[in-house]
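The complex appears here minus one protein chain, its other protein chains still in place.
On to subunit A.
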């Protein structure tokens, strides 16, 4: 009898265990994405959405943790051997999905591939000069000069297996102009927490869990079904009908409807992206005549004439966060002191315009796109009408990004919108060197208004080589103060971002850089 009992217990225990095991094996996230990834090759196109998705399959030497701080990944530690040389100690016992061992040769091959002349991602690793393999698990990376942000850059440099690249003739990145396709465009072999099962472009890409992952998984997913649904209305419908259980870009106007659904949870927060306006600073306006916007008083007047609180409440449905400085709070270099939005004061704006000698205002081109930023068309219209109220005559020009960007980049816009998230670097230095610095060689690519502030340039250049973090961040903050005092660009707000997830998930962290990281998700 006793034996029978034990036996029965054993059977029941076994059955329960099997049930639990099957349950644990079915943790799937069905991800309804606003767009497809462009390729399975992270180095094929400068697209951060694709790079982030592929981060589930491929990993870098370092990665961001849940608080967006850098932590070891494929490298376990690093040190500076000289101001321009970094030595990385690599993790031992890591295997690629095909079973190959991870060694320093793989890191070298990946660095060569991403920094190749034909690589569109060359700019993601600007300071890289060369790398030398010291031994199987040590590699030295040499830089062009002292550069404090190497780790930030490396979070986005995915590591390939050298043997796999060589065997498939994919050591070089694909090159559109050469007219050849690459093996890595259709296949993957990474070290990451998930492995590719199948991909049908525009339909679905399926990842399954990598049981042999080197790290202790903090997620319990076994399968990711990534399904692009480009029409926002259809995406919402698929969520409501339960065909997908996560949407990383829920349309702002549909949030109230989604909030009413019993089985959904809405995750909302301000994005890292700060939306701002830039001013043409050439001698002549595009709209004709000498350029009044070279006068600080005029720029101040234009800033005071805009009621950002009204825009937040009416246009952005209370979901945006008004900004006083050009970077979001979680970006290193940010200072709360600078982040005081300029108060709305139309009377003072009019007075400043009179003082500057433009009592009747002036005419200028105001170039916006209709899809780059959340509700951009509407807030541009609101700003234009607020400017008209103080006597200015903006000529609003709204169109698709691909059409507006050449105008802005070639100085054919007097006032234009720009959003900057400092991605993938996540540091104020990104906006200083790319947007605020004078147009000079490789700096100031997005200095579309063509201004020059030597003092700000000097601070930027010093920050570029300053290895002491506090000193560097102070320099960056000082540069942001110049930008604020001189109204080089006019900060508007951090735009809202919203994810909608099924309540079946117990843990679904949302990141301010708007990138879903499924290896932190528990269902």
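Some points to look at:
In this section, a contact is a pair of C-beta atoms (placed from the backbone, for glycine too) under 8 Å apart; a residue touches a chain by one contact, two chains touch by 3 or more; residues count from 1.
As a working rule, contacts and distances are computed from a predicted model.
Comparing "Peptide/nickel transport system permease protein", "Predicted Zn-dependent protease or its inactivated homolog", "Phenylalanine--tRNA ligase beta subunit" or "Sulfate adenylyltransferase subunit 2" against the UniProt entry of the hidden chain yields the protein name "Peptide/nickel transport system permease protein".
The missing chain, though absent from the display, is touched by one residue of A:155, A:249, A:430 or A:477; that residue is A:430.
Checked against the hidden chain, the listed residues A:61, A:74, A:114 or A:238 yield one contact partner: A:238. Listed residues A:38, A:287 or A:482: the one in touch with the omitted chain is A:38.
The chain omitted from view is touched by exactly one of A:200, A:253 or A:340, namely A:200. The chain not shown here is touched by just one of A:103, A:227 or A:249, and that residue is A:227. Interface residues of subunit A facing the missing partner chain: 35-36, 38-39, 41, 44-48, 120-124, 126, 174-177, 179-182, 185, 200-204, 227-231, 233-235, 237-238, 240-243, 400-406, 409, 420-425, 430, 434, 439, 441-442, 445-446.
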